[in-house]
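A short worksheet on the structure shown next.
Heads up, one of the protein chains got dropped from this complex, but the rest are sitting where they should.
The chains carry the letters A, B and C, assigned in the order they are written, with residues numbered from 1 in each.
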Amino acid sequence: MRKIKLKILEKKPSLFTRLTLGILMFLLAASLAYAVWSLPTQALGLSAEVAKNVEMSGVSNPVTAVLLNYRSYDTLLELGVLLLALFGVWSLGGVSANKSSFVNPILDFLSRFLVPVFILFSGYLLWVGGFAPGGAFQAGAVLAAAGVLLFLNDWQLERKYSGFSLRFVLVLGLVLFVAIGFGFVFLDRVFLEYPPQLAGGLILLIEAAATLSIGISLAALFLGRDPSVKSDSKIDTGVHK
Amino acid sequence: MTPAFLYALVGIVLFSIGLYGLILYKHLLRKILAINILGSGVFLVMVALAARTGDAVPDAVPHAMVITGIVVAVSATALALALMLRVDAETGQAVLPEDREE
Amino acid sequence: MNFDLNTFYLLAAVGLPLVLVTALMIKPRAKTLIYLAPWMALPSLLLALLMPVDSVIEVPWLLLGSFIGLTETARVFLFFTSIVWLSGGIYALGYFENKVKNATFFIWFLLAMAGNFGVIIAQDMLFFYTFFALMSLSSYGLIVHSRTPEALKSGKIYIILVIVGEMLLFAAFVMIMRSVASIEFTLVREMFTHLEENNLIIALLLLGFGLKAGIIGLHVWLPLAHPVAPTPASAILSGAMIATGLLGLMQVLPLGEVELPFWGAFMMVIGMTSTFYGVFVGLFQNNTKTVLAYSSISSMGIMIMAIGLGLVSPARWSLVSLAMLVYILQHGFAKAALFLSVGVFAKPMTSNITRFVFILALLIPVLSLVGAPLSSAFVAKKILEGQLYLSSSAWSEWVQVFIPWSSLATALLLARFLYLIWSKTIKVHKDSKKEQDNLVPKTMWMSWLFLVVMVVLSPMIVLFLGINTGSILELISVKALIRFSTTITAVILLSYIAWYITKRHPIPESLKIPAGDLLIAVEKYILPGIIKSLTHSIQTVQKSSRWLVSYVNTAIDSGLGFVTRYMGELDKKLKEWTVAIVLLLTIMFIFILFAWRL
Partner (left out) sequence: MLIDSPHWISIIILLPILGAVASFLWRQHIVKIALTTATGTVISVGILSWQVISNGVQCYELGAWNAPLGIELYVDGLSVLMLLVTAVVGFAISIYASAYFEGNKSKHFWPLWLFLWSGLNALFVSSDIFNLFVTLEIIGLSAVALVALSGGAKAITAAMRYLLVSLLGSMLYLMGVALLYHSYGTVDMVLLSLRTEMNPAMWLIMGLMTVGLLLKTALFPLHFWLPAAHSSAPVPVSALLSALVVKASFYILWRLWIVVFPLDNDAQVGLGFILGVLGSLAIVWGGVKALQQTRLKLLIAYSTVMQIGYLFLAFPLASIMGWKAALYFILAHAIAKTAMFMVAGNILIHKGHDRIADLYSTVQHLPLTIVAFSLSGISLMGLPPSGGFVAKWLLLEAAIVSGQWWWGIVLLVGGLLTGAYVFKVLGYAFIQENSTNEPRPIGISKRMEWTALSMALFAIVLGFIAPFVLGIMDIGSPFTKGSL
C-alpha cells in the first residue's frame, strides 16, 4: 500500500481564530441544543404507521420493513450511491498496491480461520434481518471485512474473474432490485410494489443479492482500483515523501 | 432530561466538533475524519430523538434513514480517501493548495 | 391560437431571411443560397404593396405576446427599406468577387435584414426592441467584415454605443411599461401624458434612438463605420437602417396628441445643429463614403427638427408626418444610390459615353436630395413650409429661414462628394485587355440604376402608397424655381472658389477635421490635454512638496490596479476554509436573527 505522510507542518492557528471559531461553534451548538430542547418530549413519529402496516410488508423487523418496503426507493438509490462511489474511485485510476514481499504469518493464519466465519456470520445477519436487527447492509459490511482481511494478506482476485464477472457481481444487487421492483409493473402494480404474500421472499432475494454486491463493492473500494486494469504507470509515481 | 435528549446533545456536540475540525485542520485525512464526525453527530441526533415514542420500541423510520445515511457517508468517504491519495500523489502532500504552508 | 393569414405573411417576411441564414450556416459553400440572399427582401416588398394597412394583429404565442401589423408609416418604411435591401443585396453579389469566401457577409446581411423588417412591422415595444437589437448587433458583422484594424476599431466603438443604446432603450421601455401596463404602441402613445417620469423617459428614448439616427453628439460611430463597411453594407446602413431611429421615435412619442414644448424646442435645436454640423465637418473629408455619412447626419437632423415641430404644435403633426415620410423615403433611395455609386465609379467604364451617362444619372439623386423641383425632397420641404405659414408658433420664422439654408448646405456637401468621385474615376483605355476584365459587374450598375430610377419615381410612389401630397405641379412656382437655381448657382460659385483657393493654399493637416470628429477630438486632444495638465500640475506640486508627489504618483500608479489587487486578495481570503465557514455561519445566524425578528 502506498503510504502518505500523515504529519504535516500545521501551524497552530492564532488564538484569535480559535477563539472566534470556538465562540461560533458554541453558539451553533447552543442554538441547536435549544432547538432540540424545544421539541416535544414525546413524539410518535411514524411508529404507529409502521406498526400498522408491518404485516403487509413481508418482514417483521420494522427497520427492514422501512428500508426494503415502505421506503425501498431510498434504499435502491443508496445502492446506486455505493456503486457510484466505486465508479468514481475506479475513474481516479487508483494508486497501485505495492506487492509486499512479507506476509505476516499470524495474519495469514487468522484470515484463513476468520474468512469462512465472517461469510457464515454475514449469511446469518442477512437472514435475521427479517425479524430482528440485521439486514443486507450489516451483512454486506461483514462480508467486506472478510475481503479486506484477504487483501491485507496480499490475496489477489484471479484474473479471469476480475473483469466482467466482477463487474456483474457489483451491479447485481441494484439490477435485481430494479428488475423485481419493476417486474410487477407489468402485473398492474406500481414500481417497487410487491404482492404482500410474496413480499417476504422477494425482500430476502433482493437482500441476498444486495449483500453480495455491497460486500464486494466495499472490499473493492478498499482495494481502490479496477483489478482488471494493470496499474497505470503514469499515476503510480511511487513518490514517497 | 431524558436519555433521548442527552444522546441528541452528544450528537450536537459531535456536529460542532466535526465542523470545528473541518475548518481548522489542514491535512485532508483529518478533514475527512472531521466530516465523518460531523455526519455521525447528525445521525446520532436523528436516531436519539427517535426514542421519544414513550414505549420500548423506537420509531423505525429514522433508523432506516440513518442506515441509508451511513451507506451514503461510507461511499462518500471512500471517494474522498481515494481522492486524497491522488492529491498526495499529484502534489506530494495531502493538503489543499489554499492550506499549504511553505 | 389566433393565426390568420396576415399574421403568417407578416411573420414570413421576417422569418424567411432567418430560414436562409440557417441554410447558409449548414451549407456555407452553396452558391445558390448566396444568390438567394438579396431576394429575401422581396416578400417584404410585396407585403408593403399588397397588405391592407392599419391591421394590428395580436400574436399571443410569440415573445411575451406580441402585436404586429402595418400602419401607414410602417408601410412607407417597409417599402423603401425592402427596396434598399434588395438592391443593396444584388449589388453585393457583384461586389464580392469570391462569393463563397464572403458567405459570412450574407449571413450577417440576412440577420440584419430580418431585424430591420421586424422593427418595421412591430407594433409593440418588446417585438420592436427585440428586432432592433437583432438588427443593431448583426450590423456589427457587416461593419467589421474586412477585419482590418480600422474596421475592428470602428466596430468596437459601434458595438459599445449599441450596447449602451440598448440599455437606455430598455430602461425607457420598462419605465413606460410600468405605468402603461401595456406594450402596444397605440396604447403607449395614448397614455404618454399620464406618465410620471415622462421627461426621463423621453431623454432615454432620445439618447437610444438618437444613437441610431446619428443626432449630433451621438453620431460619432457613423462616419467611422460607413467607410470601413463594404459599400453595399454602408448603403443599407445609411439608406435603410438609420431611419429606424426615426421610426422608433415616431412610434413611441405622443406625436400629434400632446404638446411638449420643451422637448419640441430641444429637438428642433438639436436637429438644426446636426444639419449644419454634419455639412461643416463633412466638407473637410477626403473619403467619399465619409462625406456621405456626414450628409446622412445632416439629413437626419432635418427629420429630428421635423419631429420637434410635431411636439411643439401637435395640430400640425398629420401634415408634418406626411412631409417626413416623403422625405425619408426619398432619402433612403437617394442616399443608398449615392453610396452604391462609389463602387460603380471606382471601376473603369467601357467607354466615355457610358461614363457620361453614368455621371448624368449620378446627378439625379444629388439634385433630388438638394430639393430640386419635382423631387420628393422638394415636396416635403414645401409641405413643411406650407405648414409654417399657417402656424402661429414662434418657431415658424426660424424654420422658414432654416429650410432654404439647409438646402444650400446639403448642396455644398454633395458638391464636395461629386468632386471627390470625379477626381477618382478611372479613365478607360479602350484596348486595354486587363481593364476590360475589370469592368463594373452588371449586378452592380444595374442595381444602382434601379435605385436612381426609384429616386425619380419617388413622388409618384408616394402618391401610390396613398400619401396625399396634392399635385406636385401645383407646388412648383416661379419663386421656387428661382430659389432653386439661385441655390445651385451659389453652390457652383462657392465650390469653384473653394477649389481655387485650396488648390493654391491646401488646408493644413492640423486644421482638417478627422472622421469621427468629436470622438477623435476627445481621444486626440482632450484626453492628452487632461493628462498633460495633470502631469504638469503634479510637477508643480513636486517642486513644493516631495511626499505629496510620491503619494499622488503611487495613487496614479496603482489606479485601477489597486481595485484588482484588492479584489484578488479578498478572493484569496474567501478561499480559506476558516473565512468561508465563518461567513457561512454568520449568514446562518443573520438568517436566524431575521427569522426571529419577523
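Methods note: a residue touches a chain if its C-beta (ideal position, glycine included) is under 8 Å from a C-beta of that chain, and two chains touch if they have at least 3 such contacts.
Just so we're clear, the structure is a prediction, and the values are computed from it rather than from any experiment.
Chemist: Missing chain touches which shown chains?
Modeler: Contacts of the omitted chain with visible chains: A, B, C.
Chemist: Quick one: which of A:Leu84, A:Leu107, A:Val128 or A:Leu152 touches the chain that's been left out?
Modeler: From the options A:Leu84, A:Leu107, A:Val128 or A:Leu152, the contact with the absent chain belongs to A:Leu84.
Chemist: Tell me which stretches of chain B touch the chain missing from the display.
Modeler: On the side of chain B, residues 15, 19, 22, 28, 31-32, 35, 38-39, 42, 45-46, 49-50, 52, 61-62, 65, 68-69, 72, 75-76, 79-80, 83-84, 86-87, 90-91, 96-97 touch the unshown chain.
Chemist: Touching residues of chain C against the unshown chain: what are they?
Modeler: Touch set of chain C with respect to the missing chain: 25, 28, 60-65, 104, 126, 129-134, 137, 144, 147, 152, 155-156, 159-160, 163, 166-167, 170-171, 174, 177-178, 564, 567-568, 571, 574-575, 580-581, 583-585, 587-592, 594-598.
Chemist: In the whole complex, what residues of chain A lie against the chain that is missing from view?
Modeler: Against the left-out chain, chain A lists 31-32, 34-36, 38-39, 43-46, 49-50, 53, 69-74, 77-78, 80-81, 83-85, 87-88, 90-93, 164, 167-168, 171, 174-175, 178, 182, 185, 189-194.
Just so it is clear, only the chains that are shown with their structure count from here on.
Chemist: For the interfaces A-C and A-B, which has the higher count of C-beta pairs in contact?
Modeler: Between the two chain pairs, A-B has more contacting C-beta pairs.
Chemist: Please compute the C-alpha centroid of chain B, do the same for chain C, then give the distance between them in whole Å.
Modeler: 65
Chemist: With chain centres defined as C-alpha means, what is the inter-centre distance between chain A and chain C in Å?
Modeler: So the centre of chain A lies 69 Å away from the centre of chain C.
Chemist: How far is the middle of chain A from the middle of chain B, if each middle is the mean of its Cα atoms, in Å?
Modeler: Taking the mean C-alpha position of each chain, the two centres sit 15 Å apart.
Chemist: Any chance you could list the residues of chain C touching two or more other chains?
Modeler: 578, 582
Chemist: Scan chain B for residues touching two or more other chains and write them down.
Modeler: Residues 19, 23-24.
Chemist: Which residues of chain A touch chain B in their complex?
Modeler: Touch list, chain A to chain B: 2, 4-6, 8-11, 13, 17-18, 21-22, 25-26, 28-29, 32-33, 36-37, 39-47, 50-51, 62-63, 65-67, 70-71, 74-75, 78, 81-82, 84-86, 88-89, 92-95, 135, 137, 214, 218, 221, 224, 235, 237, 239, 241.
Chemist: Quick check: in the complex, which residue numbers of chain B touch chain C?
Modeler: Residue positions touching the partner: 19, 22-24, 98-99.
Chemist: Chain A touches which residues of chain B in the complex?
Modeler: Within the complex, chain B contacts chain A at residues 2, 5, 8-9, 12-13, 15-17, 19-20, 23-27, 29, 45, 49-50, 52-54, 57-65, 67-68, 70-72, 74-76, 78-79, 82-86, 88-89, 92-95, 101.
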